[in-house]
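Complex shown without one protein chain; remaining protein chains in place.
Read from first to last, the chains carry the letters A and B; within each, the first residue is number 1.
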Amino acid sequence: MKSKVKVKIDNVKLVEKLSKLEIEEKDYFTKQFNETLSVVEEINNLDTQGLTPTNHVTNLSNVFREDNIDEERLLSQKEALSGSRCVFNGYFVVKAVFENE
Amino acid sequence: MKVIKKLNPTIGMETHVELRTKSKMFCGCPADHFGKPPNTQTCPVCLGLPGALPVPNKKAVEWTIILGLALNCKINKVSKFDRKHYFYPDLPKGYQISQYDEPLCSEGYLDTKEGRIRITRVHLEEDTGKLQHRKVDGKNVTLIDFNRSGVALVEIVTEPDIKTGTQAKEYTQKLQNIIRYLEISDCDMEKGSMRLEANISWGLDLGYKVEVKNLNSFRFVDKAINYELERQKRLIIKGITPKQETRGWNETENKTYSQRIKEVASDYRYFPEPDIPPMKFSTPYIKSLKSYIPLLPDDYLKIFVNNYKIRKDYAEILSVRKNVAKFSEIIFEKGKKINLSPQLIANYLINQKIIPDEEKISDLLTKISRINNKNTDDINLLNEWADAAINKLPDAVKDYKKGRKNAVFALVGLVMNISKGKANPRKVKEIIEAKIDKV
Partner (left out) sequence: MNNLTIKNARKLFVDKKISSHDLVKYYLERIDKYDNKLNSYLTVNEKALEKSRNICKPPDKNKPLLGIPIAIKDIFLSKKLRTTAASKLLDDYVPMYSATVVERLENAGAIILGKTNLDAWCHGSSTETSDYGPTLNPWNSRHLSGGSSGGSAAAVSADLCTAAIGTETAGSVRGPAAWCGVVGFKPTYGRVSRYGVIAMGSSLDSPGPITKSVEDASLLLRIIAGKDEYDATTSDISVDNYLNELKKKRKNLRIAFAKNYLLKNMDDRAKKAIIDTTKVFKKIGAEVREIITLDPRYAIGVYTIIQRSEVSSNLSRFDGIRFGKDRNYFGQEAKRRIMLGTFTLSSGYQDKYYKKAQKVRTLFINDFKRIFENFDLIITPTMPGPAPKIGATKNQAMFGEMADILSEAPSIAGLPSISVPCGFVDGLPIGLSIIGPQFSEKVILKAAYLYERFTDWKNFKPNLENL
């Protein structure tokens, strides 16, 4: 049973918020979005009853590291801050945010 | 007339505990971040640099399973990590690696005086960086330190089984004790290695719940919950459903305050972490981890009460800290050998607030014996014992009165028996003689 999802500008606005992006020309974007959806929806024509989703194509499991300190990768404060445009007294700086999750 | 539905205080607790592993959860940076200069303990992984990948800390996984076992949980044979997405400056990757639908442990419980509290899940995740709000150059800014980012964090979630502030407090204290016994975390609320949140409502069927944060002491847990229940009740009686939101506890004003409106469900877009293969645990493996669990507070409580006949409230005090409990057990055993009752020793330890290992056990026992013996100059006690002996051996009394003075030794002997050797024999003799002479 094929259900065609049609995304509207409101959906796009919600996704913008979730992705922290701003899309100009939302109409054109929504059109393209729906084009993409109609292509990918083809997979709903396939019967996947009883199949488990493949989250990993490797057959690995239980890959861990020992609880040891790794000096090799430790960055100095200078290195850690080096990519940022705004630092202060060893901290990264952003505009004030308020209470969080 | 307003009809008030049946209201049931419905409280669930969420606790986050920082594990004291040497290294962080997904990288080899030192996990001990308290008091370190900012951003001096990071690497590409915990700083969320492009291209960095997580590799899970084996010890953190084991310790989480051990905690789950200590909380009577079922350990899931298959488990995995998932990505939890949201944007916030202290979350470098824009997602937190956590666990969603296949946590390490589930369906456990912890018993309190007011009943059993079911534990929904115990899972493992990574901690975020730390934010500080300041004014720099006149502007309001937020400063970020990523030293804490990536530290292994265990989350323990209960079902909404808790009914009162007291029960919540007891639950939290017991949980802290167990965790400290396992030595997997300092579990210190002041240092932030134990963080509490309560979800409070007057019934799941009312369709709302209020999350309360900033609870950094046991006292606050109790107070905040009671305050919240009251606040919500007043609204409900007026016919208003309390807002679903997050509130903080204001310790100076002793009330909760609104932080922000909690969306019914944030869209975290959980999906299985593709960078980390799943975890699979065999029954023998889980069994072997179980053997790492030492005696826990409740175990010591039972031992003290049942084996050593210590009164319950004293036993509770002695079983709070592991080092105290272990020490107590040793000293009770040693005391028994020299006829010092555990109850006596417990009494001394608690009233004198003895700190284990500050004195040698043998010295302590000597002190206790001496004091014990000192008590035998207690005239009232001696009189009591003397009267008891006199009543028990009327023949000896008769003999003494008849002039056979040595008969007094039989009575003294009996007093020594009754007093388990504590009575001062000379004094006892004097008292008995005085009593008999009086008659």
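Keep in mind that, in the parts below, a contact is a pair of C-beta atoms (placed from the backbone, for glycine too) under 8 Å apart; a residue touches a chain by one contact, two chains touch by 3 or more.
Here the structure is a predicted model, which is why all the values come from computation and not from measurement.
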**OP:** Among B:188, B:275, B:316 or B:430, choose the residue that contacts the chain missing from this document, as touch is defined above.
**Re:** B:275
Original post:
So which of B:51, B:239 or B:394 would be touching the chain we can't see?
Top reply: B:51
Subject >> Candidates B:24, B:59 or B:93 - the one touching the absent chain >> reply: B:93
Original post:
If you put the missing chain back, which residues of subunit A would it touch?
Top reply: 5, 7, 11-12, 15-16, 18-23, 29, 32-33, 35-37, 39-46, 48, 51-58, 60, 63, 65, 73, 75, 79-80, 82-85, 92, 94
Subject >> Touching residues on subunit B - with respect to the absent chain >> reply: 44, 47-56, 83, 85, 87, 89, 92-95, 144, 265, 267, 269, 271, 274-277
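Throughout what follows, only the chains that are shown with their structure count from here on.
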Original post:
So how far apart, in whole Å, are subunit A and subunit B when each is placed at the average of its C-alpha atoms?
Top reply: 39
**OP:** Provide the residue numbers of subunit A that touch subunit B in the complex, in ascending order.
**Re:** 18, 20, 55-56, 58, 60-77, 80-81, 83, 88-101
Original post:
Within the complex, which stretch of subunit B touches subunit A?
Top reply: 21-23, 27-30, 37-45, 47, 49, 55-61, 80, 85-90, 131-133, 136, 139-146, 246, 248, 259-260, 266-267, 269, 272, 274, 276-280
